[in-house]
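Worksheet for the structure shown next.
All protein chains of the complex are present and in place, except for one that has been dropped.
And then chain A:
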């Protein structure tokens, strides 16, 4: 926060070690002598007109995450360096693994300039540095005067930096300071064993990480996409037609790559980087592996059309990226060679279109489940998932003697008020949805036991009756619980409608 010269300095405070202490301070405040970790009363002595507000760690983290999402434009591997009180200067930051991405921006210097200029443009006081280890970059960005540390140059570049640049515990730094060890150079060449014995292994590990003697792996926020293609626009695009055309272009870029690997995409993601830093992500799934640009374009067109509100383009998108998140093997060009492969293409495409527009969880197929409780005996699973060869239903070869299962089933049985003979007679009449039904014929009971291995002792059996009322409507209703044995007042439920 800068550019508020006429108003009193602003600090964020939080309760740390039994005192209100400053967590963050703006630039003007630093000039007045305020610093992080200072107690609020000390700060008020320095600047009596100080303005303070409570620190909101969650909001900080959310902001950092949104910047991390924005940084996806530079590299798919972005890790968040969590703010931590256990580290001196641990106010949070981002690690970007830019291996192999630099040439896209014309060199490290240009890329660094681009990142900092854009972040400053967005109002962040950002500092960045490039080094070949995460630790060295961390140190250089916060304390260094060289923004780019050449490979192998860490000892020279970091030697003069304070020990706080090593991501250490403040107490450890204090202890080292008392011994007169204030810079990284001071401890870099000290005998290792006594150092480790006195200050713990963490000090040496951090030192080695900073100097490039030990590997450090960053943990990217998202796994890198299998394949990705992107387009940067000099002039932001906002029109839906332009976006669709771009999707076609990107998909065409991906096609040879997918062909070479003999895969097709099952899950695709489109990332739209808005000029003002907001990133929109649209994900689609397909029923089978897709690789042709027009199929991919169609999927996204339906997905965008299915949005209830328009895609908010704001001032336009300046970078659009298409990621293949999940792929599946396919035999190359099978559709062109084998006539039989065409057979289900129209159906697959229909499933894709419906799934893209309505959401994949709304396009379902029936699958048998291994349970005898009626509502658990089948499941509705997404049709876009993997297709097993059979859905698990036994083929109805022979017509049954009696139809014992209804055509329509309520997934939650509905409570009815029924009059029935105790202890186990069929219902005589019942009231369901505010209407009374007089039962003329009934068959049953068919007893379906509870899943005691899941529900335990409390599970109740159900006695199912097929009943018909005086107008010919047929229902499947059950008594929940055996009279006397499982419950004193069994309740009745409506569970299905027969034809």
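Following the convention adopted for this analysis, contacts are C-beta pairs under 8 Å (C-beta built on N, C-alpha and C of every residue); 3 or more make two chains touch, one makes a residue touch a chain; residues count from 1.
Methods note: contacts and distances are computed from a predicted model.
Enquirer: Given the choices "Molybdate transport system ATP-binding protein", "Protein ImuA", "Sugar ABC transporter permease" or "Glutamyl-tRNA(Gln) amidotransferase subunit A", state the protein name listed in UniProt for the chain not shown.
Expert: Options "Molybdate transport system ATP-binding protein", "Protein ImuA", "Sugar ABC transporter permease" or "Glutamyl-tRNA(Gln) amidotransferase subunit A" narrow down to "Protein ImuA" for the missing chain.
Enquirer: Could you tell me which of A:15, A:245 or A:362 touches the chain that is not displayed?
Expert: Within the whole complex, the residue contacting the unshown chain is A:362.
Enquirer: Among the options A:232, A:407 or A:454, which residue touches the chain absent from this view?
Expert: Of these options, the touching residue for the absent chain is A:407.
Enquirer: Using the touch definition up top, pick the residue from A:29, A:76, A:248 or A:496 that touches the left-out chain.
Expert: Missing-chain contact among the listed residues: A:496.
Enquirer: Across the whole complex, list the residues on chain A that are touched by the chain not included here.
Expert: Counting over the whole complex, chain A touches the hidden chain at residues 306, 343-347, 349-351, 353-354, 357-359, 362-366, 368, 374, 377-378, 380, 383, 390-391, 393-396, 399-401, 403-411, 435, 440-443, 466, 468, 470-475, 496-499.
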